[in-house]
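Take this structure first; my questions come after.
Note that one protein chain is taken out, while the other chains of the complex remain in position.
We just call them A, B and C in the order they show up, numbering each chain from 1.
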Amino acid sequence: MRFTDVRAASLALIAPLSEEDCQVQSMNDASPAKWHLAHTTWLFETFVLEPYEPGFRPFDADYRMLFNSYYHAIGPQHARPRRGLITRPSLAEVLRYRTEVEARIRRLLEQPDCPPEVARLVWLGVHHEQQHQELMLTDILHLLSCHPCPARAVYAADAPQPALADPAARTDVALEGGLVRIGHAGEDFAYDNETPSHRVWLEPYVLRSQLVSEADWLEFVQDGGYQQVRWWLSAGWDWVQQQGIVAPAYWRQSAYGGWMGFSLRGEVPLSAQAPVVHISLYEAAAYAAWVAHRTGQRWRLPTEAEWEHAVRTRRDALQQVDDAAWQWTQSAYLPYPGFRPWDGPVQEYNGKFMADQMVLRGGSCATPAGHARASYRNFFPGGARWQFSGVRLARDLDA
Amino acid sequence: MRFTDVRAASLALIAPLSEEDCQVQSMNDASPAKWHLAHTTWLFETFVLEPYEPGFRPFDADYRMLFNSYYHAIGPQHARPRRGLITRPSLAEVLRYRTEVEARIRRLLEQPDCPPEVARLVWLGVHHEQQHQELMLTDILHLLSCHPCPARAVYAADAPQPALADPAARTDVALEGGLVRIGHAGEDFAYDNETPSHRVWLEPYVLRSQLVSEADWLEFVQDGGYQQVRWWLSAGWDWVQQQGIVAPAYWRQSAYGGWMGFSLRGEVPLSAQAPVVHISLYEAAAYAAWVAHRTGQRWRLPTEAEWEHAVRTRRDALQQVDDAAWQWTQSAYLPYPGFRPWDGPVQEYNGKFMADQMVLRGGSCATPAGHARASYRNFFPGGARWQFSGVRLARDLDA
Amino acid sequence: MRFTDVRAASLALIAPLSEEDCQVQSMNDASPAKWHLAHTTWLFETFVLEPYEPGFRPFDADYRMLFNSYYHAIGPQHARPRRGLITRPSLAEVLRYRTEVEARIRRLLEQPDCPPEVARLVWLGVHHEQQHQELMLTDILHLLSCHPCPARAVYAADAPQPALADPAARTDVALEGGLVRIGHAGEDFAYDNETPSHRVWLEPYVLRSQLVSEADWLEFVQDGGYQQVRWWLSAGWDWVQQQGIVAPAYWRQSAYGGWMGFSLRGEVPLSAQAPVVHISLYEAAAYAAWVAHRTGQRWRLPTEAEWEHAVRTRRDALQQVDDAAWQWTQSAYLPYPGFRPWDGPVQEYNGKFMADQMVLRGGSCATPAGHARASYRNFFPGGARWQFSGVRLARDLDA
Partner (left out) sequence: MRFTDVRAASLALIAPLSEEDCQVQSMNDASPAKWHLAHTTWLFETFVLEPYEPGFRPFDADYRMLFNSYYHAIGPQHARPRRGLITRPSLAEVLRYRTEVEARIRRLLEQPDCPPEVARLVWLGVHHEQQHQELMLTDILHLLSCHPCPARAVYAADAPQPALADPAARTDVALEGGLVRIGHAGEDFAYDNETPSHRVWLEPYVLRSQLVSEADWLEFVQDGGYQQVRWWLSAGWDWVQQQGIVAPAYWRQSAYGGWMGFSLRGEVPLSAQAPVVHISLYEAAAYAAWVAHRTGQRWRLPTEAEWEHAVRTRRDALQQVDDAAWQWTQSAYLPYPGFRPWDGPVQEYNGKFMADQMVLRGGSCATPAGHARASYRNFFPGGARWQFSGVRLARDLDA
């Protein structure tokens, strides 16, 4: 059963970690692993058990506030940047919380008169937990990256790494466009922000079959790409200057002068097979401008409609779609025509974030298997880098 | 001749101001009036005279850096937040600068072999100066609004005010949509960001004939709209909380308990005919959500394509299109399909700002006559309020 | 043997805590308990074993940097605000570090030819560890105070609490002053900042026998003391306004409208016997000004010379000298005439902090028994509140 498997997968993620590793919040955007474990459980307790379990009583009344992420309709929330201060309950208590809520969910589902809404919400909770599984990995990576001694800061020797691609096999995939349809339709699960399915007009375009690699990116770095204003969006240049950015997040100058990456497996050399990851939208756009200048072809980031249409129609021609890195698009995260958020407290799940963020498409090595789909819309602010975010280049067919 | 008229119009704007009024920069986003007068002249000198005037010599070699706004291709720039520190040159010297450059531009244009590129660039400079005329008014308004004694802070008794509309005449305009064309085509002047003309698919929709009025907005304020998280985008709620926002910019609680506006004419009472102005995108979106809840119709902001298509096809049915307030759309400021920035240093005019901003359409009472057009794309970050920005509501036809 | 006892006392302090409690850093000024345990051991390893142990090899070469607090002569340091990010080594490893270093220190001390400098440095390390024991308690209290559920955030039911005093026994102690001597002389241990003993001229003065109580302070709060600028130093008023201060740190308005304290024992009612604690210098000075106004006597904070002279000559007449709360003085933390810092790396122990801090005298309920002395100079910035800091009032004899 999917519920049981997904719940178990969350626990597997903390196997290599100590209680201390699970406690700490290394920046405002990230959350402690313990918090992720509790919050994903909170969603089942609050959205499923509370309204539907006969004689519901909370596991612990404090948790309603402590592990509420951002649902104002549910009530007050512990402030996000202070999640790491919650040393109590302990990890052990959170694990008991998980066990009990899981059992109660199973009991509820097994009841003969269980309303279909319960299954629907449990299903949402499963997808929600998968999202947090990816965040657990990216947040742990960020925490470990803060340690001044990299050899101490390995998550696991066999931790997920982005899927590789052979640069010799790289091709350009041409698409005709026209009046195409994107967005989710049908009975399968999808978030509300993927709906409704709708028509979009696309001009003919080209998409790269592979993501930009670490070796590609190194050329940009070595060509002074981070020091030349001409490649950068204005907001990107401000960001580079203010933050002192000179390379992707987690790239480090080695003692021997070259660059190393830092990953869940610790420090690793750069490679021509590996996609560049942990870059911002600003870096992605600057890189595309630099490539366009060098090649004389107007390479750019794809729109989300271009990306989705290509994946729907030419999936066979594309590599690293959802197993390497999320791919920045040049589309802002905004409602589709006719968008209606879900009803009830889950109304806050997606819609209220439709401002000041950009869409990423695909999936990454940290995305649980089966979680991604062609219509999936991931979204982050233009300066976010702690996700596994990379670039797939596009251009107009005649550009 | 348009060049002469537009140049004179800039000077007319400072007639009510002292040298001190023209000197001060009241926030990073705003610029001193003196700087606007110099910078608009700098553009003619640097982009027209320098490359095309035989034997060109600069009016003052320092100005190339001092009055460069953001053109990295031209060279270094005096930092934007420090524009108000440039007490030298004086306003008198800047006026001499204007006079000399104007004369030299005229001479150049009158030369028999004057290349067509000169006229094209002068034309751009004229439109550029008109943009700055609007900014001069909004920046002066911001400065004056900082004065603790409003009676001292009047710009002019006959200063521009947003066009009024009779609420009794308010209607809903229905549009069919389909595969429509937006963007600029043809020989008339337009900025590069308005091109190319391209096809967009639109579902049927409705647009309000008038802008939201101050009286409408007062209801929202009095209903506790700024205190209820449910109407707000997440980024908007953060903004409201962090900045302590409780009303549109320049609204002030009067000694008698009600609200007053502050305008270029000083303090003015709110009105049912006047459009609400100086609101952010976040406020606009929150207001629409609140209206949707009250009316049971899913009112929202229009997309820029919806706005432009309506203005192109149903202009007769719409009021306050470009003489009241710029209208926030729910479209991010991004390149059109096939967009190519201008060549040369003016490449930086628009394209590099296509990140983290939202499109406003129309025009305002501060926009010079003849400057606006249906394809015009204005853009500001979601939290900007010092422009004359307002709301025209839209909804899906069946919503 | 003192070394063994003091080392054991550090471990006793974490008995009520989980690994998670020991990991987290709740603000830049505070450090995790685990860090305190490691750093106090680091000082013995680095200042004693490294130079004096034959064939010295570090327990772990990374620790030299990881647990160096601020000794530039030793080398690089892990940044103070990032101490809470060091989830590795684990608490268990730190405890092993403690055990090994302790054993090696004991072996070194037992060697027949052990140089006297070793004993002197071990003695310093013991006093240093006692300082950190107090900090462990104040830092844990701060962490626990951040928890939104106070009932979860108790350190121990029998945790140290400030010594009480019967307000009926409160008296004013008069001192003649004259050319007196303060500072440390003799063979007993003292920090370099307490030396040399030197002459100071004092005018006749009066010192309160007891500290200001919580009940006293409540009157100040209820009289609007935090809202009236007249009582405050200018820097204090800025601090109150910017931080929104309305009461001592850890005071909370109860659901029933009154005030509660928060302590290592959890929430506790205010009392007329308990000294007010966790106040800043600014609050102390404002309170004194308010008392002076109400009584017509010019009450103020004592100078550190007044405090020390009184404790040296009239200790019998004073209560709550070093078992309740550190007492703010109106003396800045500056070098005594003829001050010479210690030689060697311990030169950085005290002297470099002689700027922008104020002296507190006495000792608190968190100070280990036997650690305080009449010449002891504690010091913190004027806005610090997380220490057990209180007020003993003074005035000129004729004021």
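Some points to look at:
Criterion: a residue touches a chain if its C-beta (ideal position, glycine included) is under 8 Å from a C-beta of that chain, and two chains touch if they have at least 3 such contacts.
Everything quoted here is computed from the prediction, not taken from an experiment.
Taking every chain of the complex into account, the absent chain touches B, C. Touching the chain that is not shown, out of C:A151, C:V229 or C:A369: C:V229 (per the contact rule at the top).
Residue-wise, the contact with the chain that is not shown comes from B:L91, picked out of B:L91, B:A159 or B:I182. Residue C:Y282 is the one among C:F3, C:F220 or C:Y282 that touches the chain missing from this view.
From the set C:A9, C:L95 or C:L334, the residue in touch with the chain omitted from the display is C:L334, counting the whole complex. For chain B, the residues touching the absent chain in the complete assembly are 18-24, 26, 34, 62, 65-66, 78, 82, 84-91, 143, 146-149, 152-153. Touch with the hidden chain on the side of chain C covers residues 70, 72-73, 179, 198-203, 229-230, 232-236, 281-282, 285, 298, 300, 303, 330-332, 334-335, 337-338, 340, 352-356, 382, 396, 399.
Convention: only the chains that are shown with their structure count from here on.
With steps allowed only between chains in touch, the distance from chain B over to chain C comes to 2. Core chain by CA centroid proximity to the global CA centroid: A. Interface chain A/chain C: over half of the residue numbers present appear on both copies, so the contact uses mostly the same residues. Between chain A and chain B, the centres computed from C-alpha atoms are 36 Å apart. Taking each chain's centre as the mean of its C-alpha atoms, chain A lies 45 Å from chain C. For chain A, no residue reaches two or more other chains under the stated contact definition.
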